[in-house]
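A protein chain is absent from this complex, but the other protein chains hold their places.
Labels run A and B following the written order; every chain starts at residue 1.
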Amino acid sequence: MNEIDASVPLRAKRGEEQAFIEIVEFYYPRCLRFARNMLSNDQDAEEAVQDAFVRVHDSFPRFREDARFDPWLFRILANRCRTLLSRGKRHRSLIEYGDVPITAAAPEEEYGADWAEEVQVVLDSLPAEQREAFLLRHVEDLSYEDIAALTGVRLSALRMRVKRACDTLRARLSEVEQHDR
Amino acid sequence: MKFLNARSAAVATAAMLVSIYGATAAAQQDPQVTAIRDEATRTVVMEQLSIARDRGIPREPLLSRALEGVAKNASSSTIRSAMAALQKRLTRAHDLLGASSTVDELSAGADALSVGVPDKTLKAMREAAPRRSIAVELGVLTELVARHVSPKKASQMILDLMARGATGAQLTALNAAVQSDVAAGLTPEAALERHGRGILSLLPLPTPAFNGNPRPR
Partner (left out) sequence: MIDDLTEQDELIERVARALKPLPPLNARATAGILAAVRTRSAQTPSAWSRAVEWLRQPNFSVATAGMLAAAALAIGFVTRGAITPAGPAALATEGNVSAPVMPAANTPSAVREIPVPITFDAAGASNVSIVGDFNDWNSAAAPLKRFGANGPWTTTVKVTPGRHLYAFMVDGKLVVDPRAPSTRDLDYGGEASVMMVPTP
């Protein structure tokens, strides 16, 4: 996993704007990737990422100099995503009335569709905590210990969430693979 | 009697001159006015602000309109016309929205009138929200009409949404959604209908008024 040099967050903590800019430029793509995969809505994802970086900036006084920056950043980002998820349905109803939702098509209708779309559909169907755990482990490549620390979930419960997510992904996507053969 | 009349007239004239002079002097001291380079424009602005002051019309929107003209290199006569027209609309907005309206509401009301929102709509909006600012609601209505939703349909939708308790944020979002749909090719009225009905469907129905008669047994 690619982490920013440890000196950069420390410079940002001391108030160097340039260091904060470096952090934003380094992590923005990863943060947006995670938020998009969690929220399946570009607008919400961008909002979550912007909120997260502002909170990171505000919270630098509380960032311990001996801590690693990645898990700290992802803890803040994951919290923002959870908040947006909790109001996600109402928000989409207000703005997209009459629109076809992004993941409207049932998986049965997706046979032969692009693999990435298939994956997104199944990912979106996972319970949020399983999706989050799976993404942090298998896409963002954080260790179980880091994920446990940033989510506050016990290791055993965390492993179970990842396992269940993988089981569902295997079950649904194996069907697609077999159908495509 | 003649003396008294003459004296009264002189006093009244003096008072008027002092009032005009005082207003002009004050305007002259205003750095934004004194910063206007063109003398003809500066004179016009001071004159219009004096007239507005005497009529109790809020100064900021008029000064802002004048300075907009300066920024756009408008002639002094164009600026005079723009300020005079705005004064009229502000006065109308005040009559329709009420004496306790804020400067922002009066400006927003004047803008709404400028695009053709009917007088009765402003009155109805004020009645719908007598104790809070409706500047945002007026702004959204202005935008919808400016984007070619008919004043009647836009007015009805905004009033319906206000009656159901739609927030300023919801109305602003409605405006953004309508504009997005129009950019994508939908007609403005179809876009308003679609998104407006969507928001209405999520808002609580108004409680029916109790008419005092007991239910039949």
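In this text, a residue touches a chain if its C-beta (ideal position, glycine included) is under 8 Å from a C-beta of that chain, and two chains touch if they have at least 3 such contacts.
Just so we're clear, the structure is a prediction, and the values are computed from it rather than from any experiment.
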Check: Given the contact definition stated above, which residue among B:67, B:163, B:186 or B:203 touches the chain not shown here?
Finding: B:67
Next item on the list: Go through chain B and note every residue touching the omitted chain.
Entry: 19, 22-23, 26-27, 30, 32, 53-61, 63-64, 67-72, 74, 78, 81-82, 85, 91, 94, 99-108, 111, 114, 133, 135-136, 138-140, 142-143, 146-147, 167-173, 175-177, 179-180
Checklist line | chain A residues touching the omitted chain (full complex) | finding: 17, 20-21, 24-25, 28-30, 32-33, 36-37, 43-44, 46-47, 49-51, 53-55, 57-59, 61-62, 83-84, 87, 91, 94-95, 115-116, 119-120, 123, 135, 138-139, 166, 169-170, 173-174, 177
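Operating definition for what follows: only the chains that are shown with their structure count from here on.
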Item checked: Cα-centroid distance, chain A relative to chain B, in whole angstrom -> 45
